[in-house]
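Removed from the display is one protein chain of the complex; every other protein chain stays in position.
Coming up: subunit A.
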Amino acid sequence: MAEEKKLFKVKIDNISVEVEPGTTILNAARQIGGEIVPPAMCYYSKLQGSGGKCRTCLVKVSKGSDADPRPMPKLVASCRTTVMDGMEVSNITSPEVLEARKGVVEFLLLNHPLDCPVCDQAGECHLQDLSYEHGADSTRYEFKRRTFDKVDLGDKIKLHMTRCILCYRCVYTADQLTEKREHGILGRGDASEISTYISQSLDNDFIGNVIDVCPVGALTDQTFRFKNRVWFLKPVDAHRDCENPKCCGKTVLWMRGNEVFRVTARKDKYGEVEAFICDTCRFDKKDVKDWIIEGPRKIERNSVISQGHYVNTVKPKDALVEVLDGRQPKLLFDIHSESQVNRPDIDLSKIHGPAHSDDFKK
């Protein structure tokens, strides 16, 4: 008996949308798009069971469904609440939701070190965006922040637990993507931490993806750490024939000139990867020759990364030849060959202290 699929009508912030039964409120909102999409720090559509923990996506259900129009008594996590036919949800139209979200952002930032100036995630950090959009301009917390020691999880991944917001994404990633989960949560309450027990290294073909799913700078790429700021880099889509059958081989190279600084999976506008990539692609293929470049990656306009203006850049034209009616400028005097101090054989960086004319004596 082939039943015709019935779509559920949902109203989010007075915008109607029809979605399939079983869709969550968050995903219904994403189908509408725009401002009314609740932020999500822990939900990750590619990871089963994720979500519900950070509470930033709280929304108000002002009407449960057509069948049962009662409103839900509390704010609900939109990433884990499925829609009902005729449901009415308010997100940014509800002051209560905005107030609660502001509270959640404050809680998330309570123990966060706010070391963005030295954090590799800065520029692509969800917590940065979230606090910019929903947070207060100062903190009311007057106590010492919680800190942890930095841990090397193998030679490729650095865990900086102090920055972690315990979204559990990396745990789900390791659980569902890799063959053997090697890390989880230790401790409880605000003393809980992501750990491998006795700092064992994470060693698995796909474990590098925990870096991509981490919404903050708690898990960073050791091969990229402190090498560059992301907004100075040019993201280009690239692919290669990866030997690993589970890897899609489609990545983003973050380049400066012809140098590949890092490789990540391709992320959509919600910061979720399109497909996971293997560790060989991520950590070992740092040569532009390994890749087939497809072109610049489109970055959301509001992202700081797009401030690099790398798309459609035009090289400045040398106007001199044109002005001289096509004649090449004549070199009158080559200052470099005449200069006494232009001595390529003397390496300035090896001179102790500032250079002195004595250093250039023949």
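Convention: a residue touches a chain if its C-beta (ideal position, glycine included) is under 8 Å from a C-beta of that chain, and two chains touch if they have at least 3 such contacts; residues count from 1.
In this text, contacts and distances are computed from a predicted model.
J.: Which choice in "NADH-quinone oxidoreductase subunit F", "Cation acetate symporter", "ABC transporter permease" or "Molecular chaperone DnaJ" gives the name that UniProt lists for the one chain left out?
T.: Answer from the record: the omitted chain is "NADH-quinone oxidoreductase subunit F".
J.: Pick out which of A:12, A:104, A:177 or A:253 touches the chain that's been left out of the picture.
T.: Within the whole complex, the residue contacting the unshown chain is A:104.
J.: With the missing chain put back, one of A:165, A:238 or A:305 would touch it. Which one?
T.: Hidden-chain contact among the options goes to A:165.
J.: Taking the full complex into account, find the residue in A:190, A:274 or A:294 that is in contact with the omitted chain.
T.: Only one of A:190, A:274 or A:294 touches the chain omitted from view, namely A:190.
J.: Which listed residue, A:46, A:80 or A:134, touches the chain dropped from view?
T.: From the options A:46, A:80 or A:134, the contact with the absent chain belongs to A:80.
J.: Name, in rising order, the residues on subunit A that touch the hidden chain in the full complex.
T.: Within subunit A, the residues touching the omitted chain are 51-55, 58, 74-75, 77, 80, 99-100, 103-104, 106-108, 110-111, 140-141, 143, 165-166, 168, 184-185, 187-192.
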